[in-house]
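Have a look at the structure that comes next, please.
Heads up, one of the protein chains got dropped from this complex, but the rest are sitting where they should.
Presenting chain A:
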């Protein structure tokens, strides 16, 4: 491990340290530092900052960046009004990790692509320009949507998938840009030519909270398909929120994990559904739209039909259609 300086931030200004690196739960960053995949010269510990509250207002729920995954999953309001989020959190990692992991850190955790983790291997995300051995290698867990010729990594978070479906906004205190509220699609960037850049955040930017809008109408669920029943990243996951009135789908929000470099949401899928009567054929049409540009890389080809099956099952569950 490279030696580094450690400072404890006592206010937001300390945390906005452009030469430092924020550490919250440390469950991802410390692993990366041990492998020297990341070698920050200075760690700025933000865990003493006042960002541990979940505050409810008439129009939103404001989740402090330091709220742990365990606390967030167990929060009464979250369980009652945003069950998709609670379920997504509980589908992630292990009890021990969730006790340490924070809301801000979870959003910014890095990919689990094995080539990113092995410093003997090229990786455009770790060493820009070095190449992507995953495309023709062991890519069973990697992405089929939103990839670029330079990177097929997936974003590993479950929490963020649920937040994407919930139209969450991330509150950021930036030393240069002041306070910002970004949707997840605004915050995460696709790999494109530079997979080392995963978000629009810049050095010194601090995530202070995540805001959830008013609880959506309809039913919510999170379904995660994985290689073992717990403590494994998603092969495919679906966060679904669907409202049906008078036999027609009136609202739908669908986000996907395990498929793409960021929590994936595609409004055209929802457009297929809204205004229609739920049926197996309609769900197939939605899956067609979701997957029309999906591209497998061999080992991960199975994710495409698996995403279809999982999406259809989620829609059937949420609309009460029997398949």
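By definition in this document, a contact is a pair of C-beta atoms (placed from the backbone, for glycine too) under 8 Å apart; a residue touches a chain by one contact, two chains touch by 3 or more; residues count from 1.
Just so it is clear, contacts and distances are computed from a predicted model.
Peer 1: Quick one: the chain not pictured, UniProt calls it what, "Peptide ABC transporter permease", "Protein FixC", "Xanthine dehydrogenase YagR molybdenum-binding subunit" or "Methane monooxygenase/ammonia monooxygenase subunit B"?
Peer 2: Its record in UniProt gives the absent chain the protein name "Xanthine dehydrogenase YagR molybdenum-binding subunit".
Peer 1: Touch as defined at the start, partner being the missing chain; which of A:40, A:137, A:175 or A:204 qualifies?
Peer 2: A:137
Peer 1: Using the touch definition from the top, which of A:186, A:202, A:227 or A:271 touches the missing chain?
Peer 2: A:227
Peer 1: Considering the complete complex, identify which of A:23, A:235 or A:318 is in touch with the unshown chain.
Peer 2: Counting the whole complex, the residue in contact with the absent chain is A:235.
Peer 1: Please output the residues of chain A touching the missing chain, sorted low to high.
Peer 2: 1-3, 34, 36, 94, 112, 114-115, 117-121, 133, 136-138, 140-141, 225-232, 235, 302, 305-306, 309-310, 312-313
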